[in-house]
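Heads up, one of the protein chains got dropped from this complex, but the rest are sitting where they should.
Up next is subunit A:
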Amino acid sequence: MNQLSLKHFIVRSQVVALYRDIMRTLLKIDDQDYRKEMREWARTEFNRCRKLTDLGEIRTQVALGRRHLNELKLTMQMAS
């Protein structure tokens, strides 16, 4: 029981770190409308997976989010 909640705690901190990186990257976007749109998209994605309890699924979603974030960073680099 304790071990399960420890893994949950670690995964939760990974999710929060991913959300923080996304928000920090979004703040660098100059276009306000695009920034709002991306923020809404990120929020809906995270809210959609809010009720997940299986650790494997959560980790998969986190990895997917990381890939999206890397793509976004590349797009921003190419745009600037």
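Everything below uses one rule, namely that a residue touches a chain if its C-beta (ideal position, glycine included) is under 8 Å from a C-beta of that chain, and two chains touch if they have at least 3 such contacts; residues count from 1.
Throughout what follows, contacts and distances are computed from a predicted model.
The complex appears with one chain absent; UniProt names that chain "Acyl carrier protein" among the candidates "Acyl carrier protein", "Dynein axonemal intermediate chain 1", "Small ribosomal subunit protein uS2m" or "Sorting nexin-5-like isoform X1". Looking at A:R24, A:R48 or A:K73, the residue that reaches the missing chain in the full complex is A:R24.
Remark: the omitted chain is touched by one listed residue; of A:S13, A:T60 or A:T75 this is A:S13. Not every partner is drawn; the one left out touches subunit A at residues 13, 16-17, 19-20, 23-24, 27, 39, 43, 46.
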